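Here the complex is missing one protein chain, while the rest keep their positions.
Per-chain numbering from 1; labels A and B assigned in written order.
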Amino acid sequence: MFNDKEASKIVDIIKNFARKHSLWVVAYGTGCGAIELPPTMTSRYDAERFGIRGSATPRQADVLLITGYLSVKTLKRVIRTYEQMQEPKYVIGFGSCTINGGMYWDSYNTIKALDRYLPVDVYINGCMPRPEAVISGFIKLQQLISEGKADGAKRYRENLEWYRENQRKVIKNWRMPEYNW
Amino acid sequence: MEINWSAVLGIVFTPVIAFLVGVTYGGLTRRITARIQNRFGPPFYQNILDIIKLYSKESNINHGVMQHLGPVFAITASVTTLFFIPVIKDSPVFTNFSFNGDLIFLLYIMVFGSLGMALGAGQTGNPNSAIGVSRGLSQLVGYEVPFVMALVAIMVQFQTTSLNDLLAVQDHFTKWIIFQSPFAFLAAILAFLGMMGYAPFDVVIAPAEIASGPPSEFGGKYLGLMLTSRSIFTFAKLVLFTDIFLGGAHDFITLIIKTFILYMIPVLTGIVFPRFRTEQSIRFFWSWPLFFGILAILVVVF
Partner (left out) sequence: MNKNLYNENQTIEEIKNTFHTAEIKLQRESRIIVKLRSDLIPPFLSYAKNYLAFNHLAHFSCVDWIEDNEFELVYLLYSYEKNIVVIAKTRISRDKAEFVTIKHLWRQAETYEREIHEMFGINFTGNDRLNEFILEDWDDIPPMRRDFNTIQFAKDNFYTRPGREDAQDVRETITKKSGEKIPDFAKEFSVRNLK
């Protein structure tokens, strides 16, 4: 018979297979990238064949897809959305705005590097990334999940002080509720 | 005391089979919807993966005791409903607990799941949940009336309230109740559209409008329980309709064929229809289905 280690290994394989093929996305679409999602989901590119599905609320979601730039005001909402999601949870930064600011690099109100504020698992670059790029980003995330490397939620919990410090530096008037996530 | 082992076997296996069949039907629905929308669609086992993933979530937030109990109530109601429906005709294993007078009992127990879900959703305090629950209960009032009318017509016509007696009546396919009492079938199948919750009667869980309604605050295992309950309940309703109208089934293959055909009615209707508002759907249920229900009773009485 199996010993404990082998049994948990098998359970892990099943879990990761299910997680990998069932990604429910809550798309935070205030940036211009939101327009790339309808073609990704509908008949031309059909992301549902990989098990990628939109979800209505952050409580049900697995992936937070941040499409485009984040102003300070929206960053607040994104942090709240992220903290309401249930673990394991993943973040995909979408478009060059989330990577280095993109064309808003000198703006007075947009953050320039998303991974300082939230633990990003996969970045999709481009301005705008086409639906093919979006799907390839999701497949990269699936690879990371099956290898067990997509540990954004763990990183966030362990380095919470560092993330909070960065968030507080940008969001001056910190009136965020404490979640027992 | 002598233990009826075949009954025990039925109690163990009926929910498992119901879950597997229900969840596969759910996956096939997504596939069929995708094909109709000119997409490839997810594999048929997609819903099983979704449910495994939801159960394997590491953190499950809850807002109180009722959020634990709500999904449990729902799944209890589904399994109980299933236990009082004879799944396979004349089989000692899958007849389960169906006793004389169980049609009236089923009418009560079928509502219990919705109430459990409403209680659980009420605990979360999310305004979308409250809106969804109020819509769901209003719609429940809408489709229960023609459904009960249809069942009353059948009960009066055959002078019985027992599903086993009804099954015994339909021993040949010309004697199926769908042919003997077509108006009752029409009323019941139109109510069935509302019962299944597909479009045009999906205003309860409208995802883009009220963020999936009652389960909007449910994540992880709570949502997994709800989806499981939904799969089992779907199968239970399909078997109930097959038993009442289509003469039941002697084996699983017949059962699968009959339930699948029945299941395609709300699914295919749902794909091509947009969404009714709550008062529109109630107005619908209280017009043609109610008319057919009254007609069925009148035909039986006179």
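In this text, contacts are C-beta pairs under 8 Å (C-beta built on N, C-alpha and C of every residue); 3 or more make two chains touch, one makes a residue touch a chain.
Fair warning: this is a prediction, and the values are worked out from it, not measured in the lab.
The hidden chain, counted over the whole complex, makes contact with A. For the chain missing from the display, the contacting residue among A:54, A:101 or A:126 is A:101, taking the whole complex into account. Which of A:113, A:127 or A:160 touches the hidden chain is settled by the complete complex: it is A:113.
For chain A, the residues in touch with the chain missing from this view are 72-73, 76, 99-101, 105-113, 116, 166, 169-173.
Here, only the chains that are shown with their structure count from here on.
Chain A and chain B have CA centres that are 36 Å apart.
The part of chain A that touches chain B in the complex is made up of residues 14-15, 17-19, 21-22, 24, 42-43, 46, 48-51, 54-57, 59-60, 62, 84-88, 153, 180-181. On the chain B side of its complex with chain A, the touching residues are 30, 34, 37-43, 46, 49-50, 52-53, 56-61, 128, 207-208, 211-212, 215-220, 223.
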